[in-house]
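A single protein chain has been omitted; all remaining protein chains appear in their positions.
Coming up: chain A.
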Amino acid sequence: MKVRDMVQKLGLKVFSGESGLENEIAGGYVSDLLSDVMGNTDENFVWMTLQTHKNIMAVASLKELAAIIIVKGLQPDEDTIAHSNEEGVPLLGTDMETFEISGKLYGFLNN
């Protein structure tokens, strides 16, 4: 599945990084700890988090993640959005809580 398909299926908001919407999704990871994400994600993973500051983009770009989904209707910082556009890593949003969005994504990726 591509990020674009996930956006459509889960009704996600696209804040930025549209050029990465064709990224393939290889898996998902849920964490609000940056070292945890650095240490345990792989290329093309979708990361679900409540963090909204710029450093999440640095992590996503270094780890070549497919996209970030910010949960609970939280708004990313301006410089997070700018960095997402520079790096072409989509920054997405949902009003859902982490439990719900990760359950849905898990379902989509594993059926």
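Here are some notes:
Basically, a contact is a pair of C-beta atoms (placed from the backbone, for glycine too) under 8 Å apart; a residue touches a chain by one contact, two chains touch by 3 or more; residues count from 1.
As a convention for this text, contacts and distances are computed from a predicted model.
Of "FAD-dependent oxidoreductase", "Cysteine desulfurase", "Glutamate synthase (NADPH/NADH) small chain" or "Anti-sigma regulatory factor (Ser/Thr protein kinase)", only "Anti-sigma regulatory factor (Ser/Thr protein kinase)" is the UniProt protein name of the chain excluded from the display. The missing chain, though absent from the display, is touched by one residue of A:Asp5, A:Glu22 or A:Asp36; that residue is A:Asp36. Interface note for the absent chain: among A:Gln8, A:Asn55 or A:Gln75, the touching residue is A:Asn55. Residues touching the missing chain, restricted to chain A, are 32-36, 38-39, 43, 49, 51, 53-56, 58-59, 61-63, 79 (touch as defined at the top).
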